[in-house]
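One protein chain omitted, others in place.
Here the chain labels run A, B and C in written order, and each chain numbers its own residues starting at 1.
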Amino acid sequence: MKMLINVPETVVADALRGMAAAHPELFVDVDNRVVVRGDAPVAGKVGLVSGGGSGHEPLHGGFVGPGMLSAACPGEVFTSPVPDQMVRAAAAVDSGAGVLFVVKNYTGDVLNFDMAAELAEDEGIQIAKVLVNDDVAVTDSLYTAGRRGTGATLFVEKLAGAAAEEGAPLERVEAIGRRVNERSRSFGVALSAVTTPAKGSPTFDLPPGELELGIGIHGEPGRERRAMMTSREIADFAVDAVVEDLRPSGPVIVLVNGLGGTPLLELYGFNAEVQRVLKERGVPVARTLVGNYVTSLDMAGCSVSLCQVDEELLRLWDAPVKTPALRWGR
Amino acid sequence: MKMLINVPETVVADALRGMAAAHPELFVDVDNRVVVRGDAPVAGKVGLVSGGGSGHEPLHGGFVGPGMLSAACPGEVFTSPVPDQMVRAAAAVDSGAGVLFVVKNYTGDVLNFDMAAELAEDEGIQIAKVLVNDDVAVTDSLYTAGRRGTGATLFVEKLAGAAAEEGAPLERVEAIGRRVNERSRSFGVALSAVTTPAKGSPTFDLPPGELELGIGIHGEPGRERRAMMTSREIADFAVDAVVEDLRPSGPVIVLVNGLGGTPLLELYGFNAEVQRVLKERGVPVARTLVGNYVTSLDMAGCSVSLCQVDEELLRLWDAPVKTPALRWGR
Amino acid sequence: MTGEGDHVTDQKPDRILDSDFFRRWLTVAAAMVEREAGRLTELDSAIGDADHGSNLQRGFRSVTAELEKESPAGPGAVLVLAGRRLISTVGGASGPLYGTLLRRTGKALGDATEVTPGEFTEALRAGVAAVAQLGGAKVGDKTMLDALEPAAEALGASFSSFSAAAEAAEKGALATVPLQARKGRASYLGERSIGHQDPGATSSALLMAALAEAAEATP
Partner (left out) sequence: MTGEGDHVTDQKPDRILDSDFFRRWLTVAAAMVEREAGRLTELDSAIGDADHGSNLQRGFRSVTAELEKESPAGPGAVLVLAGRRLISTVGGASGPLYGTLLRRTGKALGDATEVTPGEFTEALRAGVAAVAQLGGAKVGDKTMLDALEPAAEALGASFSSFSAAAEAAEKGALATVPLQARKGRASYLGERSIGHQDPGATSSALLMAALAEAAEATP
């Protein structure tokens, strides 16, 4: 797999330099690997900090800005960032109102954010945490590290971010974040494996004519391999997996997410099938977002995320957001 | 190559249905393959219509909305749309102020838009045309069909779209469009070939360890094949090709565009190199846009486009835009 | 005009071409396009964008579907209808070009319900000229004209010239291999376009082969 890079070692730093040049409205600390909204800390506002391995762009750096994250900490490719980054980010955005860490449920992310929380609290910053664990492909039991955090991260960051922007206090922003996570589920499908710069070849072997159901976003193989399916069949499978677990009793926000290597043309076509299944299952759709938001480098495939919303959450979704990757309102 | 589709024949129609579901603010006529901004025709406003083969998403449908295109006509994958679509689009957006066709310089697009212009004028719609031909990889001579239209299409649609939104008359919108095209140049590089749904396998053979310089956006091979280069080397080559042709005497807008299969992480890293070369060449950068905007399905690679701007053009660039793929301001 | 019943199969100078003949031509052409679509797309993937086969497939399917529904009054109307369908369904470069070829050939035939081979030859030459004008290409530019022009020249007043036209078109298509493209998408490749057969010239040869086959099958 050929890549548009110099050497694998500098991929993340290079990207941050490029991001700094493209987004003067952000403060990008390349050396310390922190992306902060330019006007941070905002007086009286709760800070929202997330982060995780790189390779999922625009997550998280592309979601920094008014109405969403206050700062993001990019780790190495597919590797959780280190506590130092998170502490620095928290310090940069804390106005005294405290900071919410949005943590995807991976052992690495959890351990590093936990350490960071301790250190930040030592520095006098009030920290709350929301764990995102929406991936229904992983059985949540004693026998796993629990469900992974995937597409719902966007929901949590957007909705908790909107609450923070409105001036909600830390406990409230945290509560919103938790509520969003509880009401969100995702399922992903890979049509090809991902190639990381460090490895330089696909992380697993996916023969032509087969796909992986229940894929994660780090190139780990899925739960099951099957003969290639049509867009229609994949939508049936993925939406059913999500709906059966979430059992939504009201309208949902739909995220039809590309994993990076699947053309937008196909994603929109897939969305048509997703909407069909939702209609067949009697699930009303309040909003739909289609695009590459929580990716896995060049992996071909998609994921479906649903978030069941009430009036408040829908209002927070529609609230203005001004980030590199998500923008609307005002 | 596995695709997230049902059958190749319905790819475009499926995508339009999915787009309709995701974007209630647009009017998507699936049967007639026209995407129109929901509030068209806007009284007194010049209409902007573009279109071309599908497979370049978000171009053009993703650029329909206030401040940019009034309507888009998606053809089959990599195939120019037919005159019927363009006439229908023109009729849907014309408020009496006339319609500008933004046409990428490909034989198919030119011939079909020409036919459409005749037919639309027969129906009493005033039509003007801007041809986009920014690709410096193609020698513009008697011996070619002329330069291709690629990344600069975004500049033309954004800037002429902003002028139209401000209420400029047809001749003025057309003049802006021409000026933007004259001041824009692009150069593209492919790291992998593209796979179309109809063909199902890569359109050309690109061995590991080689790349194509001067690639188009339709899977046609480039002008030259070379041993794989680093991001730094590619930036040197591409920016030099553009700068030597454009010879900018003032600030430029930079578009670092992904062709679809290259991760955003790599694109941002590439942008860092592009900015470095521009600095070394003494070209001041007014604005930078990084992302997948003018794509070629799943092709890995990138293109660099520059548009030399004056005060007016920069103001038009910063003017509000509200489309699925490009949004800022107000 | 008086040829009915005679069996000079290698010399049918006086056969009359009616609507059915042109319908047959288009039907045979559509079948050939179906059969050869993969090859046309393959050729287009070498020096173009890999869609020529599916473009023509879409167009000719629409033509045959339309001809099953509609019964245009004469040869001219049949071709104008077919040309319009191609323009409305193919897109790309070949849609307007082939659409114009048939439409302008049809227009040149006028309202007659029957035409002679010689009249058809004249009309087709007008159609080919319209293609050259629309696309701005000349013979040697590695386009469909490299098959169409020699075919139109080989066509004459005799029915037997139809197979000569098919042969000329085929020869013209093969002769595009060593050429460097100067029009259309393949021209972007510069010298790299050399060594490949032009897809449009190839489909034009099919169209002419279909004409010869239709003529063969004419009673």
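Some points to look at:
Operating definition for what follows: contacts are C-beta pairs under 8 Å (C-beta built on N, C-alpha and C of every residue); 3 or more make two chains touch, one makes a residue touch a chain.
Here the structure is a predicted model, which means the values were calculated and not measured.
In the full assembly, the chain not pictured is in contact with A, by the touch criterion defined above. Touch with the chain omitted from the figure is made, among A:81, A:98 or A:301, by A:81. Contact with the undisplayed chain is limited, among A:2, A:37 or A:148, to A:148.
In the complete complex, the residue from A:42, A:91, A:115 or A:228 that touches the missing chain is A:115. Hidden from this view is one chain, which touches chain A at 8, 53, 75-84, 106-108, 111-112, 114-115, 137-139, 142-145, 148, 196, 198-199, 203-204, 216, 218-221, 223.
Operating definition for what follows: only the chains that are shown with their structure count from here on.
A separation of 55 Å divides the Cα centre of chain A from that of chain C.
Here the CA centre of chain B is 33 Å from the CA centre of chain C.
Shared interface positions of chain C, defined as residues touching 2 or more other chains, are absent.
Counting partners per residue, chain A has no residue that reaches two or more other chains.
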